[in-house]
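I have a structure here, written as structure tokens, and I will follow up with some questions on it.
Complex shown without one protein chain; remaining protein chains in place.
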Amino acid sequence: MTNVNLIKKAIEWGTEKSPWIIHFNAGACNGCDIETIDSLTPRYDLERVGILKQGSPRHADILVCTGAVTLQTRDRLIQIYEQMSDPKFVIAIGTCACTGGIFEDCYCVTGGIDSVIPVDVYVPGCAVRPEAIISAVDKLLEKLKNAEKDENQQKNAEKIEEKTETAKNGEETAEQKEEPKNDA
Amino acid sequence: MISFLKMLLAAFIFPGFLFLSVYSLVLDFIDRKLYARMQNRVGPPWYQPVADFFKLIGKKTLIPVEANKMMFRIMPLVSLAAVAAAFLYVPVLGQDAVFSFDGDLIIVLYFLTVPPIAAFLAGWYSRGVYATIGATRILTQLFVYEVPLFISLLAPTLIAGTWSISELTAFYAAHPLYALINLPAAFAALISFQCKLERAPFDTPEAETEIVSGALVEYGGRLLAFFKMAHSCELVLVISLFSAVFLPFMTGYVFADFLLYIVKTLVILLLLTLMRVSMARLKINNVVSFCWKVLAPVALFQVVLNLVIRGSLQI
Amino acid sequence: MTHDEAVVTALCKKFPFLSERISVQREKRIFTKPLTPEEFQQIIPYVHRELNFYRACHVVGTDDGDTLGLLYILTDKNNTLLILRESVPKSNPVVKSISSIYPSILLHERELADLFGVVVEGLPEGPRYPLPDGWPEGNYPMRKEWNPKYFDKNTMTYNDPNVKEVK
Amino acid sequence: MHSDNRITIPIGPQHPSLDEPGRFDITLEGEKVVNAVIGVGYNHRGLEKTCESKTYVQNLYIIERVCGICSHAHGTAFCMAIEQLAGVTIPKRAEYIRAVVAELERLHSHLLWLGVACHEIGFDTMFMYTWRNREKVLDILADLGGNRVNYGVNTIGGVRRDIDADMVETIRKALDALEEETKHYVEIAYTETTLISRLKGVGVLSHEDAIRYGAVGPVARAAGIAHDVRVDEPYGAYKEIPVKVITDTHADVYGRTVVRILEMQESINIIRFCLDNLPDGPLSVRVPRRIPAGETIIRVEAPRGENIHYLRSNGSDIPDRVRVRAPTEANWHGMKHMLEGGYLADVPITIAAIDPCYSCTDRAIVVKSGAKTDCYDWRGLRQYGIDWYKKRGIDVTALKV
Partner (left out) sequence: MNKTGPGKIALTALKTLFKKPATTEYTGKGSPEVEKHYRGRILYDPTTCVACGLCMRDCPTGAIQIINEGTKEDKKLVAILNVGKCIFCCQCVDSCNKNSLSYSQDIDFAMTKKEDLIIKL
């Protein structure tokens, strides 16, 4: 019994201390991508909080996503998300990734990352400073600590369909809301 | 009975499996820390390898539909088992290994080829494009470094006249000056080991920017954890083997020997890390030509040299 | 005589129809008035071979109401930009590819086909771009009448209420 | 005739060597590249259309975000186009500040490139060092412009930020430190064998091909084409600043590296010159919101080469047509030659050597392999790859890479 608990604890602790990231650019201007890479270099060195950048989605825990989602990358993004194994999290880096930002009105842009996959942490900024990325990871881990793990996993599994739907609805209403504002 | 218990203790606790895994985590950390510090970064905290391991254990394992499930699952364990078994023949404390007999060097060398082959099979049977390329590269590399590695490790036996690692160590411990003769072989072996461990500049099989992470792309979760563990254990094994064969100095006191062992491994690790830090990744064809044109001749030279010395000694 | 003027004179001499239709906008910028595809095809080989405009920088597509304008930007060793403006009717936008003369124009011609619906004859086969796979046929986003407001990004369909009313 | 040991691997759109989405289907024979299909277009956002529905002021920020690396070059070109159509002359001081920022941007961009290139060939230490030093430039830019990436220094009719005396001193200090480091890089680039072996003879685009395919920027200069807009058609402060065009004759990745490293030195000199000769005066002039009808073409030397902006106005406060031709777009065409006959290991560095940024290019071209007739569009190629595997009993259709 206690043994099982201990292992569980250890795993939880490991998950908190060793978040591996994978980076995907869904249509950003490069700004946020560079800052994401930048946060791995000596000045900010994310490795000191245990973060490693991985090449394969199968190895990663956190999908760090930058940029507004373009129509061409949309399916890719879902694929990568599905390739990652549970528990997995998504951080939306940059204003574009949060809402679509400056590209929201473009015809080839579906909006923020959350219009496609569920997002756990939103980090606005254009471009996001590496400090903000560090803080975002910190907040994500904090959130992890608080939330019950099983619940989280379940949510993750269900979130995909639900959230895309709600997001779509939300997007539509947002667009409707916007029109009068633009005219004003 | 007692000796059997002692053997069991040695095999599983010290200097066996448990020591191996713990020390592999330590070395893994030191390696990463050194690497980071040489790059002017802070680097990971001390518990990082442990955290990584537990994290991976806790993750779900996805097996690609196309992959051969049995092979996919079994390969990490094969790799780990081979390393753990080989470690039993390498002397850690002083000159005594857990098991030893005349010819165990050969056994160890054979065990050493298992992890790359396991990785190759793992890559091959996960049937991804990158994995396949990574797997072929592993095999190519295996063929080219194996020759200089074998030759350079066997060269010292010529003088010592034994094929057992323990006796080899004992011989050179008794005649430390002879150990200096083996310097060219040590050089070749060190580089071959770097090559074997697939660390830069020989990390072609897992070249991140070309083929993602090579043979292990499709791995995740627990299986990846075992592969990673096997890999860092391999690091310990290789370093211990190197220190046993080429740095056989010892004091005769258990505690001091243990300290000496630690110091030796750290020095070798520093060399390996320095090599990793200071060079760009070679292309596979460059690796091939480097191994054939530089390493193999150096190792052969050592063989010739040792034969001559041996001959003159007997006269 | 500056280099720009020399180029203009040479062009006018060879192609009389160009006089009055070519002018130096400012230093190193020579613009022409709209040319028909036939005129354009005559000029291109000459410009490439005799006047040494070795590099095609770009083609800018513009929507001029009933016609589509294509601005071919060429440059020579003196870094003078010669902008040849080709004009085709929107209803039948057919031009010939010049990618065999200027390989570097290929991308931009493809882009014209996608974004403006220009039919570029002689374009080597290739995938579509820059628009995503599954983009609905007959939608050319850079034309003025195409309004992104009526484009449903999720289903990739374009429903212009005004068009229906007309029909 | 397809020999049987061919294998097609897709690189991208998510791939460690690409920080931006793009797709390269590389057909290999052993480790040799025999065919490459380049698919760019993942990043197409359709921002030119959006520009036609926003005011000039708003567009300035959109144009800046065409690309996060050379945001200033795009912003400058766009502002210059508007200023030219409006017929205003901006103050001298503003021109100089624009030049300083442009050169700082070039510095940061080349450092970034050097790092990325080293990363592509697995030389991570160099990557870390260059990016560490790049922070020095970013610090200046953040303090001067207000942001680390999209500085927003330009405004229509001038600049928004001033360089005060303190700042001049900080910049000078940082430059001195950077100059030291540049020397170190030069030394490494010239002497490190593993580096040279990875760069020399890789991705060759000869002088003739560079002309034929219309290469620009460091790619062209590495092939011996002395083409630099700052000299060929000086704009803004460059009319007064002496600029030395750096060229090289290697025509390969090595040459491009050398050109970029030497250009960094040149940029440092230019910034020093600007700081020494910084004129006094206002920062900006008023430009009416409505821009007189007209059209113009502006060329600006971005870090990656010639950047062309086309702007047409119809007299309102909203542009009629905006077109950006970023340098990478011009350089894609030569990719075929560079990849052909190389090794798989060379693909990332070859691609990186033109310093590609898909955010502004995003289109696709099919690259044919020389005289051989096996040219596929990427679907065909994929199908071929799938068949190849099927013959060997592997079904990759379900495989997602």
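Order of writing sets the chain letters: A, B, C and D. Residues in each chain are counted from 1.
By definition in this document, a residue touches a chain if its C-beta (ideal position, glycine included) is under 8 Å from a C-beta of that chain, and two chains touch if they have at least 3 such contacts.
Note that the coordinates shown come from a computational prediction; the quantities given were computed from them, not determined experimentally.
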item: Displayed chains contacting the withheld chain; value: A, B, D
item: Among D:L175, D:I188, D:C274 or D:V287, residue touching the chain not depicted; value: D:I188
item: Residue of A:S18, A:T95 or A:T110 touching the missing chain in the full complex; value: A:T95
item: Full-complex contact with the absent chain, from D:A142, D:V231 or D:V245; value: D:A142
item: Contacting the left-out chain in the complete assembly, out of A:H23, A:R43, A:R58 or A:R74; value: A:R43
item: Residue among D:S109, D:T125, D:T182 or D:Q265 that touches the chain left out of view; value: D:T125
item: Residue ranges of chain D at the interface with the undisplayed chain; value: 54-55, 57-62, 65, 125-126, 129, 132, 135, 139, 142-147, 150, 152, 155, 160-161, 184, 187-188, 190-194, 196
item: Hidden partner chain, residues of chain B it touches; value: 34, 36-43, 201, 274-275, 277-279
item: Contact footprint on chain A, counting only the chain that is left out; value: 42-45, 48-49, 95, 98-99, 101-102, 104, 112, 114, 119-126, 129, 131-132, 134-140, 143, 178, 181-182, 184
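The rule is simple: only the chains that are shown with their structure count from here on.
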item: Between chain D and chain C, distance of the C-alpha-averaged centres to the nearest whole Å; value: 24
item: Computed distance of Cα centres, chain D from chain A, in Å; value: 27
item: Multi-chain contact residues (two or more partners), chain A; value: 41-42, 55, 70, 72, 83, 105-109
item: Chain C, residues touching no fewer than two other chains; value: 131-132, 141, 148
item: Of chain C, residues touching chain D in the complex; value: 25, 28-29, 54-58, 60-63, 71, 73, 79, 81, 83, 102-104, 106-108, 110-111, 124-132, 141-142, 144, 146, 148
item: Contact footprint of chain C on chain D as seen in their complex; value: 39-41, 44, 46, 48-50, 52, 211-214, 227, 229, 232-233, 296-297, 299, 306, 308, 310, 312, 320-321, 323, 325, 329-330, 332-333, 361-366, 368, 377-379
item: Of all residues in chain A, those that touch chain D in their complex; value: 22-38, 41-43, 53, 55, 57, 67-68, 70, 72-73, 76, 79-80, 83, 102-103, 105-109, 126-127, 129
